[in-house]
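Shown here: the complex without one of its protein chains, the others still in place.
Going in written order, the chains are labelled A, B and C, and every chain counts its residues from 1.
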Amino acid sequence: MEKVKYIFELPMKVRDYEVDAEGIVNNARYLHYLEHTRHEFCEWAGLSFREMRAKGLYPVLNKVEIEYKTPLGLGEKMVSKLWITREGARFVFYQDIFNEQGAQVVKAKVSCVCLENGRLSRGDALVEAFKDFL
Amino acid sequence: MEKVKYIFELPMKVRDYEVDAEGIVNNARYLHYLEHTRHEFCEWAGLSFREMRAKGLYPVLNKVEIEYKTPLGLGEKMVSKLWITREGARFVFYQDIFNEQGAQVVKAKVSCVCLENGRLSRGDALVEAFKDFL
Amino acid sequence: MEKVKYIFELPMKVRDYEVDAEGIVNNARYLHYLEHTRHEFCEWAGLSFREMRAKGLYPVLNKVEIEYKTPLGLGEKMVSKLWITREGARFVFYQDIFNEQGAQVVKAKVSCVCLENGRLSRGDALVEAFKDFL
Partner (left out) sequence: MEKVKYIFELPMKVRDYEVDAEGIVNNARYLHYLEHTRHEFCEWAGLSFREMRAKGLYPVLNKVEIEYKTPLGLGEKMVSKLWITREGARFVFYQDIFNEQGAQVVKAKVSCVCLENGRLSRGDALVEAFKDFL
């Protein structure tokens, strides 16, 4: 079993336009929540996406696995949590979102690689920036 | 009264994720439909956004007025129509969307200016490209 | 000149997926920001959209006028402000968004009516709920 070791948490709230005709947050929206959480983590850890771009660093997703467990509805609050590991050249984010009652909303595993000036890199600049968290 | 003289029509269909908890297409989505129609028009007229970017031309919206008349729901078909005029340095798109029964969905007026290498321009490159339609 | 009398302010931050290929927040996204601000206002004022739905009340947009003044980019912070008036059966929201430097991002006027159990109503239930703010 994976040991959960969250290093970042972001409280968020459903915006009503994110809810679809089923009355629950649309499945694709969770990828937006997950992306926003990763970007806020990067900024908090000291290297925002704006700064990465300025340095020619482009993290690129190569795989997302997401399980939908409890839907979120209009106006609901959530907490989005993550931890990160490195697997070869990949940075792997383990990301979980919980609702206000503590029930798990989604469980996700997100793999990225880092392009540096257009080429696949080992991501050393990111490793340096995030060394306290890997 | 404005004389309506459509020069471009784009058939589209609601994608179900565009419908919100009210069961109708979310208000912001219509701006997406309108933008997509303008971009398809530009490509059809011979100057796509991809090409504009390559030439350093950046059309920028400065005003949108939109009236919501008949909502669209799950799976509905529509036709999005536009015509265009020039008012000073502005390009003004008159855009209307109709549902399958012919009822008007939205009526919009969209004003753009053209940035050329970061500065406000008279948009001569666009006028040249779209001269048959202005 | 309109007297500005904001009654509600919501701090927000650009989520990076809201930025389009131009490097600035996509024009339609501002309607999402505006909607989210109205919904947060309604909840704060004591009648959330979830509660409106439970009572058979459906506010419906009939017109949006929005001027785009200063674009927002990756990771930028903003404050979204509104005040509200009643014009006949319409509720009119005056909404402004400012960036962190205090520059105006958008200026909008949003008109709604209220459907009650599917029929256009005078919105008395909303007037009662929001009477301190009208």
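Keep this in mind: contacts are C-beta pairs under 8 Å (C-beta built on N, C-alpha and C of every residue); 3 or more make two chains touch, one makes a residue touch a chain.
These numbers come from a predicted model, not from an experiment.
When the omitted chain is restored, the residue from A:Met12, A:Val64, A:Val79 or A:Ala125 that touches it is A:Val64.
Only one of B:Leu74, B:Val92 or B:Ala125 touches the chain withheld from this view, namely B:Leu74. For the chain left out of this panel, the touching residue among C:Leu74, C:Val106 or C:Leu126 is C:Leu74.
As for the chain not pictured, it touches subunit A at residues 21-22, 26-29, 31-32, 35, 49, 53, 58, 60-69, 71.
Although one chain is not displayed, subunit B still touches it through residues 15-17, 32, 35-36, 39, 43, 48-50, 53, 73-75.
Hidden from this view is one chain, which touches subunit C at 16-17, 19-21, 23, 26, 28, 74.
The working rule: only the chains that are shown with their structure count from here on.
When every chain is reduced to the mean of its CA atoms, the largest separation from subunit B belongs to A.
Top contact pair of chains, counted by C-beta pairs, is B-C. For the pair subunit A and subunit C, the distance between mean C-alpha positions equals 28 Å. Centres computed as Cα averages put subunit B at a distance of 23 Å from subunit C. Per-chain Cα centroids separate subunit A from subunit B by 34 Å. Contacts with at least two other chains are made by residues 16-17, 74 of subunit A.
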